[in-house]
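The next block holds one structure in the form of structure tokens; read it before the comments.
With one protein chain held back, the other chains of the complex are shown just where they sit.
What follows is subunit A.
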């Protein structure tokens, strides 16, 4: 019989659950190791990106509409944060304000740099009427290099919506993770 027919028959009659029970210990360990390898590879790719770009978060999702019409909620941004690239006016920077964990994506409006390289800068969202001084910490008038997560170098639209959905609807996140885990454990290869 063809593979397709066998597969549908087995899926429909839940035969694959019997397969799981029949798997002996060795096969089970093998599956778990496979799963572990997939997770580690993903982590290694992420860490590798962090090293290459110099940024602690090389890919971010735009969460607010303050940079419209350039970036909308759900767009993916690729960042770099290399020390050799100085911060200049007009660049799109992703920064974190002290005490807050959500990064903000805005454009640099003003910079004042001293001879030794110490730089202080002001940002503003394209879609905002005023600069970001109102967003900074109480008493803080400028941002510094240490607040920067990275400079936006590339962008892909819409794809980050999945992350936003997973954040807003935690049940969706658990469902996706559960299905992924099930698939990997059960998949026979």
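Criterion: contacts are C-beta pairs under 8 Å (C-beta built on N, C-alpha and C of every residue); 3 or more make two chains touch, one makes a residue touch a chain; residues count from 1.
Rule of thumb we're sticking to: contacts and distances are computed from a predicted model.
You can't see one chain of this complex, but its UniProt record names it "Signal peptidase complex subunit 3", from the set "U6 snRNA-associated Sm-like protein LSm2", "aldehyde dehydrogenase (NAD(+))", "28S ribosomal protein S22, mitochondrial" or "Signal peptidase complex subunit 3".
Annotation: of A:26, A:114 or A:171, A:114 touches the absent chain (contact as defined above).
Across the entire complex, the residue among A:47, A:88 or A:137 in touch with the chain not shown is A:88. Along subunit A, the points of touch with the absent chain fall at residues 69-71, 88-92, 107, 109-115, 120, 126, 131, 133, 141, 152-157.
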